[in-house]
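For this depiction, one protein chain was excluded, whereas all remaining protein chains were kept in their positions.
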Amino acid sequence: MSVPRRPLFEAKQLSKSYPMGDSVVHALRGIDLQLHEGEFVVILGASGSGKSTLLNILGGLDTPTSGTLMFRDQDLSACDEHALTEFRREHVGFVFQFYNLISGLTSLDNVRLVTEIANAPMEPIEALRLVGLENRATHYPAQLSGGEQQRVAIARAIGKNPSVLLCDEPTGALDVKTGAIVLDAIARIHRELGTLVVIITHNAAIANMANRVIRLSDGQIARIDENLNPQPASTLQW
Amino acid sequence: MPPVHSSTNSWSPRNIGFAALLIAGLCALAWLGFSESPIPVELGRVDVGSVELSIEDDGETRIRERYTITSPITGKLARIELHPGDPIEKDSTRLVLIEPTDPSLLDARSQLEAEGRLKATQTAIERADELIKVANESLQLAEHNFERSKQLFSLNAIARAEFDQVEHSFRSANAELRAANFLRSIAQHENSIAQAALSLDTTPESTPFEIHAPIDGTILRVLHEDAGVIAPGSPLLEVGDPREMEVQVDVLSTAAVSIRPNNKVLIERWGSNQTLSGHVRRVEPSAFLKISALGVEEKRVRVLVDLDQPWEERQSLGDGYRIEARIVVDSSPADGMFVPTGALESNAQSWFVYRLIPSSFRYPRVERVEVSVGIKNRDFAQITGGLNQGDSVVLYPPEKLKDGAKVTIYVANPD
Partner (left out) sequence: MNARKRLLISDILRLWKQGVAIVGLLACGIATFIMSTSTIRSMEASRDQYYAHYHFAHAWASLVRAPNALLDRILEIPGVTRASGRIVRQAILDFPNLSEPVTARLVSIETKSLDALYLRKGRLPKLGAETEVVVSELFAEAHDLKLGDTLQANLGGKRDLLHIVGIGLSPDSIYVVQPGLLLSDNRLYGIVWAPREKLEAVWNMDGAFNHLAVELENPADGHKIQTQIDELLSNYGGTGSILRDDQESHARIRDELNELRTMAFLAPAIFLSVTIFLLHMVFSRWIGQQRERIATLRAFGYRVHEIAWHVLQVISIWIGAGVILGVLIGLRFANALSGIYKEFFRFPEIIQVPFGWEWIGAVMLGAAVAALGAWSGLKQVVRLPPALAMQAGNLQPSAARFLALWSLRSTSVAKMSPILRLVLLRMLANPKLTLLSILGLSLGVSLLILSSFFQSTIDRVLEHQFSQCQRHDFQLTFDESKNESSMYEISQWPGVTRVEGFRAVPVQLHNGNQRERLTILGLDPNAELFRLLDTSNHASIPKSNGGLVITKKLANKLGVCQGDFVEVEVLEGVHRRLRLPIDRIFANYTGPSASIDRATLHEWMREGDRLSGVFLTLDPNYRDEVYQRIKKTPVVCGVLNRQATLANFRELLSRSTSAMRFINAIFAALITLGVAYNSALITFSERARDLATLRVLGYRQNEILWILLLELILITLLAIPIGIPLGYTFAYGMITSLDTDSHRLPMVFAPSTIAYTLSVIAAATAVCCLMVAQMASKLEIIHVLKVRE
């Protein structure tokens, strides 16, 4: 359900192109978009559609070539590297396709890595509880299954109480059953914390979980659909 | 922004603490490592006492009055059984026995010659008597002056230099009298010889010609030992009075200018551990060339020294013995301060010492103090200003030593 609130993110004519050899690649062409707090957004697109680029720019990892991106009152497109890092530090939680946990640290330590640099974090064990892995706190990633690792990664991402949770193909490396558990965890967090969740994926089935589905094609928004009945993860099939 | 407590935040108290510790550590390191290390030094003391300036050289003893006994006639000399060092008594010890052989002594020409000689000796006796009279008078005057000066000096009414001069004159007068007496004895002796030669009898039953000792003293040298025929004038013996012994020291002319009559002299290394003392009688006015021990031709001046000790205390000291003489030409007051000479350092203008600044630290410091130096000899130097008694000074300051340097003290000879 859409809630009439001030947008958390507002992109206007967001474009990104970069040189590749002799030619230029236009990853994004004039994206206009608004993302609100508390939304559950899925960005769909094939590979090369520009969804990863969009996620990177939203997460402050990259700057647009032209256009603006506002986060609340801050113009991210005009920020320098340092300011973007601060933005990321405070407001963004990231979940990667390949988990990217630090292999030498326990689950709890991996979460602590983030809670210790945050201004208003939650208790690390709380974060683990939120994903149902509080009793695996002292285990190392090597001792966890793929799904459990991803859930720890999610706990790590939300440990700092971010304003937005960005997930890049979170189930891409998992099978259906495990993937459902992970998506469930994400849904739970969305429910209990009310964080804006943005998932990018090429898997259309996931879109049924979202409030809004944004389809990207060839660097532009092809369609935006509202979903009035988001489904729980367990019902998804792909 | 709400306060952060994370340790990964760059400016957290913990990190600032670390940084401060690191900087403190580096500073301590730099201070420890590059601060000067203390320089090892040896110390001497500033003491109170007199410093003597003396000229050291070796010299030799000489018996002042010596006389060679010669034969007045031709004859057969009996073997001389006397040896150098044998004591002789005036008129009683028989030195020489000659059997006259030459009848030519009886002819007229020889007779005239002998008479002439006799006359000469008589004149010599008269002259000697004159000298004795003059010497006696001088001595009386000098003695009187000396007694008076002794009293005045004890009352500090006259200067030391003047007293020295009067004492010196008294001593000289004594010596002059003794010399005059010696001449008299010799003259007497020659007179008797001449008489005996004149009344010579060459008959076979005649008694041989004898020569007796003209003075009390010792045989110095035996010049002709064996029996045989000798001609007149042949030197036979040398005799002398060892009581009249002086010391001759030939010093460099540059050194002689500082020597004055009556300077105290210490005689060492003459064969006994005892040190003899004496006084400079005379510094001869003319210098002569002498090739030194180092092979350099140098101008030397002869200094004559009278011995203080009577003959009884120095009987083993013979004639021509090598001795070591130390002529004291100057000395600083007994209440003055001195330091070991090794403590002194100098530039073109003045003298410096390094004085220890007492402190409770492990490594005290030294300060470079300018001092004024008076009399300096090989061991000690008189300090006329700049230091206090009891100060410690650095001996033979190493090249590295500077004003304010840190030192560590070592003692090479603990005793």
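Chains here go by letter, A and B, matching the order in which they are written, and residues are numbered from 1 within each.
Here, contacts are C-beta pairs under 8 Å (C-beta built on N, C-alpha and C of every residue); 3 or more make two chains touch, one makes a residue touch a chain.
Quick caveat: nothing in here was measured; it's all calculated off a predicted structure.
Which of B:G49, B:G228 or B:P398 touches the hidden chain is settled by the complete complex: it is B:P398. Touching the chain that is not shown, out of B:T68, B:S292 or B:S372: B:S292 (per the contact rule at the top).
In the full complex, chain B touches the omitted chain through residues 7-8, 10, 26, 29-30, 32-35, 37, 40, 42, 55-58, 251-252, 254-255, 292-296, 341-342, 346-348, 376, 378-379, 396, 398-400, 410-414. Taking the whole complex into account, chain A touches the unshown chain at residues 56, 59, 61-62, 81-82, 85-86, 88-90, 92, 94, 96, 98, 100, 102-106, 109-110, 112-114, 116-118, 138, 140, 142, 156-157, 160.
The definition used in the following text is that only the chains that are shown with their structure count from here on.
Chain geometry summary: the mean Cα position of chain A and that of chain B are 113 Å apart.
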